[in-house]
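One structure is given below, represented as structure tokens, and several questions about it will come after.
Missing here: one protein chain of the complex. Every other protein chain is in place.
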Amino acid sequence: MDNVGLIGMVSIIVAGFTIAVGSIGPALGEARAAAQALSSIAQQPDEANTITRTLFVSMAMIESTAIYCFVVAMIVIFANPFWNYVITKAGGQ
Amino acid sequence: MDNVGLIGMVSIIVAGFTIAVGSIGPALGEARAAAQALSSIAQQPDEANTITRTLFVSMAMIESTAIYCFVVAMIVIFANPFWNYVITKAGGQ
Amino acid sequence: MDNVGLIGMVSIIVAGFTIAVGSIGPALGEARAAAQALSSIAQQPDEANTITRTLFVSMAMIESTAIYCFVVAMIVIFANPFWNYVITKAGGQ
Amino acid sequence: MDNVGLIGMVSIIVAGFTIAVGSIGPALGEARAAAQALSSIAQQPDEANTITRTLFVSMAMIESTAIYCFVVAMIVIFANPFWNYVITKAGGQ
Amino acid sequence: MDNVGLIGMVSIIVAGFTIAVGSIGPALGEARAAAQALSSIAQQPDEANTITRTLFVSMAMIESTAIYCFVVAMIVIFANPFWNYVITKAGGQ
Amino acid sequence: MDNVGLIGMVSIIVAGFTIAVGSIGPALGEARAAAQALSSIAQQPDEANTITRTLFVSMAMIESTAIYCFVVAMIVIFANPFWNYVITKAGGQ
Amino acid sequence: MDNVGLIGMVSIIVAGFTIAVGSIGPALGEARAAAQALSSIAQQPDEANTITRTLFVSMAMIESTAIYCFVVAMIVIFANPFWNYVITKAGGQ
Amino acid sequence: MDNVGLIGMVSIIVAGFTIAVGSIGPALGEARAAAQALSSIAQQPDEANTITRTLFVSMAMIESTAIYCFVVAMIVIFANPFWNYVITKAGGQ
Amino acid sequence: MDNVGLIGMVSIIVAGFTIAVGSIGPALGEARAAAQALSSIAQQPDEANTITRTLFVSMAMIESTAIYCFVVAMIVIFANPFWNYVITKAGGQ
Amino acid sequence: MDNVGLIGMVSIIVAGFTIAVGSIGPALGEARAAAQALSSIAQQPDEANTITRTLFVSMAMIESTAIYCFVVAMIVIFANPFWNYVITKAGGQ
Amino acid sequence: MDNVGLIGMVSIIVAGFTIAVGSIGPALGEARAAAQALSSIAQQPDEANTITRTLFVSMAMIESTAIYCFVVAMIVIFANPFWNYVITKAGGQ
Amino acid sequence: MDNVGLIGMVSIIVAGFTIAVGSIGPALGEARAAAQALSSIAQQPDEANTITRTLFVSMAMIESTAIYCFVVAMIVIFANPFWNYVITKAGGQ
Amino acid sequence: MDNVGLIGMVSIIVAGFTIAVGSIGPALGEARAAAQALSSIAQQPDEANTITRTLFVSMAMIESTAIYCFVVAMIVIFANPFWNYVITKAGGQ
Partner (left out) sequence: MDNVGLIGMVSIIVAGFTIAVGSIGPALGEARAAAQALSSIAQQPDEANTITRTLFVSMAMIESTAIYCFVVAMIVIFANPFWNYVITKAGGQ
């Protein structure tokens, strides 16, 4: 029953690591874009509409990399083919 | 009963690590956005409304990555499918 | 009785690590926001009210990530389901 | 049955690591490009069209490196030739 | 009697590590806020009252994360539920 | 059958590592070039054609290093001479 | 007699580590505040009193985190409950 | 048959590592040169020819270090004298 | 006689590590304060007295963290309660 | 036959490591020189000849350190005295 | 005779490490102070006396942390109480 | 015959490491000097002779540290007294 | 004869490490002071004498930390009390 413990252990570690590390880049990146947008609004208030529209499109694109990480973490916890295989094996023994 | 200890140990480590590391990015990111917003208000007081509105939308988006981490940490502590599997096994032995 | 020692040891490490690492980001982040607010007040004294209000809302939001970490550390020390399970097991042996 | 556990374990780790690390570069890179675009719009509002068009082409190109990582992570989880080989072997034993 | 040594050893390490690492962020953060406050006073002496009041509120908030760490370190040394459990066990043997 | 597991394990790790690490440089590099291009367009709108042409040639050249990495990752997964050798050996045993 | 050596060894390491690491943040932080204060005095000599008063209050607050570390180091060397427990045990054997 | 596995394993690791690490420097370097070229064109449009010519010569030279790495990676995968020696030995056994 | 060697070895390491690491922060911090003081004197020669007085008070405060480290290192070498305990034990055997 | 595997393994690692690490410095260095040259041409177009001549001499000198690394990597793969010695020994056994 | 080798080995390592690491901070710190002093003399030649006097007092204070390290290194080599104890023991055996 | 393998292995590693690490400093250093020289020529074209002469003398001096490393790498590969000793020993056995 | 090898090995490592690491700080520090001095001479040629005199005194002081390291390295190689003790012991066996 060694494989069950091993695969389970690794899955938990990977799920946490993926979302923890994977949230650093997007968080800092969105902050940078947002900070610049706020600065640009202060500098050119008449373009506030164009700026916020471009900001939200950009943030959505940056957020997408965080979502990739969240998707992988969820797959690893709830739809993990390796875990399914080993518990089927362990159950059938 | 080795797997119970192993999975439990790993779950605790991952829960703490995920939220600890996952809070660095959002904390610094929100601070950056907030700092820039404060600077922009001082520079263009008439646009304070637009600026704070954009700031709060941006912070909500940045906070979302911290919430992903908190969600994963809570799943790992209170709704962990790997832990449930191994204690069911251990209980049924 | 190995699992009791293991889970206990890991819980202590994680509680300390979570709050220690998790306090770096918010501390630096709040400092950045506060520093900018002080600079903005000096630059635009008439907007001191708007600035301090925005500052305190932002700091509350940044502090929230430190509180997530503190919550996880407290759960790990005083309401740890893994520890409860293993001492129940060890007690019932 | 050692190889099954080993290959499975490694596949999970690699899938998470690849997307977690691979999302840092693109997230920061897109943020940089977006921040500069917002600054340029504020500086030269008349060129907003050229700027946003160049921005979106650039972000697509930067996003491509994140997509390479996502593709490799998905291959490793769902179409992994090494895993297929070892479970065929293990099944045929 | 292995668990007694293990839990004791880990508690000491964690107490020291938590306060040592946890004091870096607040120390640097308070310094940043204080430095900016001093610079703002020099720039706008008439606002010295508003500035020092905002500074002390901010420093209190930053100090709070150092206090979280100190609280956890003290709990680990003097009110550690894991240590209490293992010495009760060891005493009752 | 040790070599089969070893070579397989290493191939998966290397494929993920190569593309994950190899995408950081190009992503940041393309972002830098794009950011500067956007800034230059804002500064000199009349040269937008020369600038975007030079930008796309440069990005293609930078992208080439990401493609080297992707090629090596694909070779390691699907056309790996070391893996072919060991499974031929293992099959012929 | 293993626990005596272990707990003793760990206590010495932790005492040194805590004060060594814990003095970096306050030293750099106080230096930053002091440097800014000196700069502010040069810029606004008439406010020297307000500036030095604010400086000393701030340095006292920053120094407090160094003192937390010193307190923990002293507790670990001279009032260590874990050490007292194990030498009582060892003495009573 | 140990050497076959060892040399094969190491060759795969080295091929991936070499191209992954070796692409960071050239990618960032070419980006820096390209960014400066774009900035120079915006500043001095009349010298666009001299600038792009110097840029492409420089990028070719920088790219050469990436090509050294790619060459070594390809030699290690497809023309590796150490691998040839050990499989000849292993085949002749 | 294992504990004697262990405690002795650890004491030497800790003494050196504490003073080596603990001198980095104060050295850099005092240098920063001194550099700023020199710059301020050049800028405002008439305030040289106030500046040097504030400088020396600040340096004394920064030096205090180095002295904490030196005190701990000396305690560990010459007044180490753990060492005294183990050599008493070893002597009495 | 242990030495054959060991020396072979190490030679492959060193060849890849040498060229991978050794290409970072020259790539960044040449980029820096090239970027400055492009900036100088834009600033002083009349000196373009002197600048590009000095640039190419400097890049040749910087490239020389990359070539040292490539030479060592090639010696280690194709003209390695240690490998020749051990396979002669192994062949003569 | 194990303790003699162990304590001796550790003493040598610590002596070298202490002075090597402990010289980085003061060297950089003195350089910073000296560089600023030279800059201040160039800016305000009439204050050269005050500046060099303040510089030398500051450098003496910074040098003091290097001297702490040198003192500890010398104590560890030539007046090491732990070494004296173990060779007395070893001699008396 | 262990020493032959050990010394040979270490020699290869050291040769590659020395030249790889040793080329980073000179490459970046020469680049810095060259970049500044190009900038100076653009600023003061009349002093081009003095500048390039000083540049080449400086680069020769910086290159000398790379040459020290290359010399040590070549000594380790082709004139290694330790290797000569052990193969003489091994040959004479 | 284990201690002879151990102490000898450690002495060589420490000698090299001490001088290698210990030369980084002074080299960078002296360079900083020298660079500033050259800049100051260019700015204030009339003070060249005061500047070079202050520079050489400062460099001597910075060099002193490198000399501490060289002294320790030489003591460890040629006047090492621990080595003398163990070879006396080994010789007398």
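Letters are used for the chains, namely A, B, C, D, E, F, G, H, I, J, K, L and M, taken in the order the chains are written, and counting of residues starts over at 1 for each.
FYI, contacts are C-beta pairs under 8 Å (C-beta built on N, C-alpha and C of every residue); 3 or more make two chains touch, one makes a residue touch a chain.
Remember, it's a predicted structure, so these values are computed and weren't measured experimentally.
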{"item": "Contact set of chain L toward the excluded chain (per top definition)", "value": "2-3, 6-7, 10-11, 13-15, 17-22, 24-26, 28-33, 35-37, 39-41, 43-44, 46-47, 50-51, 54-55, 57-59, 61-62, 64-66, 68-69, 72-73, 75-76, 80-82, 85-86, 89"}
{"item": "For chain M, the residues touching the chain missing from this view", "value": "1, 4-5, 8-9, 11-13, 15-17, 19-21, 23-28, 30-32, 34-39, 41-43, 45, 48, 52, 55-56, 59, 63, 66, 70, 73, 77-78, 83, 87"}
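Keep this in mind: only the chains that are shown with their structure count from here on.
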{"item": "Chain D and chain E, separation of their C-alpha mean positions in angstrom", "value": "38"}
{"item": "Separation of mean Cα positions, chain G and chain D [Å, integer]", "value": "44"}
{"item": "Centre-of-Cα separation between chain F and chain B, whole angstrom", "value": "30"}
{"item": "Multi-partner residues of chain I (at least 2 other chains)", "value": "11, 13, 15, 17, 19, 21, 24-26, 28, 30-32, 35-37, 39, 41, 43, 55, 59, 66, 73"}
{"item": "Chain contact topology (line, ring, star, complete or other)", "value": "line"}
{"item": "Chains touching one another, given as label pairs in label order", "value": "A-B, A-D, B-C, C-E, D-F, E-G, F-H, G-I, H-J, I-K, J-L, K-M"}
